[in-house]
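All protein chains of the complex are present and in place, except for one that has been dropped.
After this line comes chain A, so read on.
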Amino acid sequence: MNFSEVFKLSSLLCKFSPDGKYLASCVQYRLVVRDANTLQICQLYTCLDQIQHVEWSADSLFILCALYKRGLVQVWSLEQPEWHCKIDEGSAGLVASCWSPDGRHILNTTEFHLRITVWSLCTKSVSYIKYPKACQQGITFTRDGRYLALAERRDCKDYVSILVCSDWQLLRHFDTDTQDLAGIEWAPNGCVLAAWDSCLEYKILLYSLDGRLLSTFCAYEWSLGIKSVAWSPSSQFLAVGSYDGKVRILNHVTWKMITEFGHPATINNPKIVVYKEAEKSPPLVLGRLAFPPPRAAAGPLSSTESKYEVASVPVSLQTLKPAPDRANPRIGIGAMAFSPDSCFLATRSDSVPTAVWIWDIQKLRLLAALEQLSAVRCFQWDPRQARLAICTGGSKVYLWSPAGCVSVQVPGEDFKCLYYKTESKGSGPRRSCEAAFRCGQAPASESRPC
């Protein structure tokens, strides 16, 4: 695992281009485009204000920079650096901005979710979509970029509109049987749309591409419901994580639950491998210790080595007791991700925030559990192979694969891994690249090719 030099970054904005050739990063109001292999600066663009969001177009030719405070979107071209485009939403404000899959339209969500404006870069036309729903995941494109599903709400009822991306025609418009639609997501094969209700009610609905309701799934009533949803890349499984700490897997043939995975605080089964991160504590130096202790001594975690130990069952994990009288309690399955070959599912239960659970989907049982020293911030699978990278906010990146587990120290002073992003490259020898971000006194980012 090689690490590159450190370079500056702000607000965790760093994106690889979809073709893997470039890396775009933002520093305040400047957009820096580097070559992904050498990290040499290719282009430098200056925006009018601090950039809040950066996104590459699907064909890697354009980058959009959204400036939410000013309500502006600026688009830059990689081929022609002098080309520029500025979209001003004016008094309508801007809350979110994204590309369409063909890379020629920009969808801006105005303030208060009044409408979504579709600006076209090829024609002078502008389309408006009224009543978009302000929810967790209201817009979703199919993987092949043909269709857009949009959550809407009119007269206190939820609707879903399916639009054809090529000409922005409305294909289907139907209502969903939900109290408060929280999110929608296309299956990777683009034929099934999952729509789920807010956490007050456990309900997930599956619609076919032509708007027919295929199935409804409800595991229980009254308690807090769905927290996270993940499709397997093969579209065979739909994992539904809920506030009761369980993941329920639905199969694509009958849309019924085939199994549920619980996340108990104690692991008893000897077949499960539990990796515990253990600190290799530095030897204590006896003698006079300076008082007050120097600043550098604070933050011991960043300097100690750590390794993984295989703990013997029964293992009990650290649980966090949530405050019972607050909204959005820290319980339930907060994050889930399938491996690219659909063989593994990585989950994190918010009541055991330091652990990552890895489930074997072929055998439908728990394969391994990793317990870190600090709370897991995010994890992501390598887009080509079954390798999971975990970030906990320390100075290490943790990698798990079926062969084993390793913790990698990211070189650099006072480095804290906060966010992990994996991109897959097009074609060529060195494929997956990972970027780890850090945030601290001097914001910087580090990119690691491996």
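One rule holds in what follows: a residue touches a chain if its C-beta (ideal position, glycine included) is under 8 Å from a C-beta of that chain, and two chains touch if they have at least 3 such contacts; residues count from 1.
The criterion applied here is as follows: contacts and distances are computed from a predicted model.
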Quiz item: Which listed name, "Tubulin epsilon 1", "Afadin- and alpha-actinin-binding protein isoform X7", "CAHM3 protein" or "AP-3 complex subunit beta", is the one UniProt assigns to the chain that has been left out?
Solution: "Afadin- and alpha-actinin-binding protein isoform X7"
Quiz item: Out of A:D19, A:D49, A:D102 or A:E260, which touches the unshown chain?
Solution: A:D102
Quiz item: Where the complex has a chain not shown, which of A:D19, A:D88, A:E185 or A:D360 is the residue touching it?
Solution: A:D88
Quiz item: Residues on chain A that touch the omitted chain in the whole complex?
Solution: 58-59, 62, 75, 77, 82-92, 102-104, 110, 112, 114-115, 119, 121-124, 126, 146-147, 153, 155-156, 164, 167, 169, 171, 179-180, 189-191, 200, 208-210, 222, 252-253
